[in-house]
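The other protein chains are all here in position, but one chain of the complex has been omitted.
Entry: chain A
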Amino acid sequence: MSCLQDTSLAEANSFSPSMPISPSSMINQYKFEDEPELKDLFVTVDDPESHITAIETFITYRVVTKTSRGEFDSCEYEVRRRYQDFLWLKSKLEEAHPTLIIPPLPEKFVMKGMVERFSDEFIETRRKALHKFLNRIADHPTLTFNEDFKIFLTAQAWELSSHKKQGPGLLSRMGQTVRAVASSVRGGVKNRPEMFAEMNEYMETFSHKINILDKIAHRIYKEEREYFNEMKEYGPIHTLWSASEEDIADSLKGVASCIDKCCKATEKRMAGLSENLLPIIHEYVLYSEILMGVLKRRDQIQSELDSKVDALANKKTDKDLFSEEIGKLEDKVECANNALKADWDRWKQNMQYDMRSAFTNVADNNLRYYEECLATWESFLASQTVDHHGEEDSEDRP
C-alpha cells in the first residue's frame, strides 16, 4: 500500500497557495522567480545542550521548523531531540520506503580517535550533520511528506516517546535487512534488470573511490596541520634574531611578520577543509553504504517475486491464488524499481552538485590562501626596495 504513495510523485510537489501564511514563516524563504519548486518547509538544528541524569549523559539539539503547509497545525515549531530520536526517524523512513535513498546520519561513535566523545568539535560536527540530514529529508519529494517526519519535527518529548512505542519497531526492520543480506549472500538476483546491474557496478566503483578520497582528504588536512605547527615556530626566530642586529633588524622583523601572516592564512585554509570538503566526502562514504543497501533491498523484493514465479511453474494446483499473489508482487517490484530509479537520478544530480561545490570551495580556499600570502610578501618586498637605494638584485651572487 505504501508503494502507491511512492509513485504518486505528481502529488509530492503540491502546495496550497490559498493557505494563510504567517509573517514569521516568510523569513528567508521564497525566490518566486528563481525556483520552480517553492520551498515551504524550513528546518534548522542548533543549540546543543548537555543533559545529565543518574543513568546517563546525553546531548539534545534544538530543532526549529518553519512551514506554511496545511498539514501542520502551526507554522512554527521548536522541539528538542537527541541522537536516538534521529536514529528512530531514519529507521522509520527506511521501513516505509525500502527502496528510497534515505540520507545518512552521522556515526554513533568516532572510530578515528581524533576527537573526544563530547568535545565541542565532535558536537558541532554532529550538529551540522544532523542539520543536513533533516534538510535532505525536507527537500526530498516523497520523504518530506512522511508522517513520522512530521511527528519528529512537531511532537513534544512525551508525545514522541509514546508514538515511538507504537508500530512494528526494530525487529521487523532487522528482519528485512537480514533477508536482504541473505539474498545477496546467495549470489544476487537472477533477473536483475540491466539498469540496476549498472547501478550496482557504478556503486561498487564509486564506493571504492569515495573511500580513497576520504583518506586523501584527511591526509591533506593532517599535513596542513603539521605544516601549520612548524610555521608557528618559524616566524618568531626571525624576531629573536632582529634583537641582535641593527641594520637588518627591520628586514628580519618584516620577514617574521610575513611568516606569521602566512601561518594564520594556512590555519584558515585548514579550517575550510574541515568545514566543507571533509564532511561532504564523509557523507558520501556513508551514502555509498546506504545505496548498496537500497540496491540489495530492491534485489530482495525482486527475488521474492522470482521465487514465487518459480514455485508457480512447479505447482499445478492453486494457480489462481498464486497469480493473484504474483500480481501483487509484480506491482511491488514495479513500484520499488520506479521509486529507486527516480531517487537514483535525483541522488546523482545532488551528488554532482555537492561534489562540484565542495571541490570548487577547496579551490577557492587555496586561492584565497595564496592570494593573502602573495599580498603579504609583495608588500614586504616593496618596503625593502624603497630603502634599497635603487640597487638591483645582484645576479652574480651564487
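Please note the rule applied: a contact is a pair of C-beta atoms (placed from the backbone, for glycine too) under 8 Å apart; a residue touches a chain by one contact, two chains touch by 3 or more; residues count from 1.
The working rule: contacts and distances are computed from a predicted model.
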Hidden chain of the complex, named as in its UniProt record, picked from "Signal peptidase complex catalytic subunit SEC11", "PX domain-containing protein", "ER membrane protein complex subunit 1" or "Centromere protein L": "PX domain-containing protein"
Contact with the hidden chain (one of A:D47, A:E78, A:E124 or A:E223): A:E223
Contact partner of the left-out chain, one of A:C258, A:I280, A:V294 or A:C335: A:C258
Option touching the unshown chain, where A:L213, A:M292, A:I326 or A:A342 are the choices: A:L213
Positions on chain A contacted by the hidden chain, ascending: 201-202, 205-206, 209, 212-213, 216, 219-220, 223-224, 226-227, 229-231, 233-234, 237-238, 240-241, 244, 247-248, 251-252, 254-255, 258, 262, 352, 355-356, 359-360, 362-364, 366-367, 369-371, 373-374, 377-378, 380-381, 384-385, 388, 393-394, 397-398
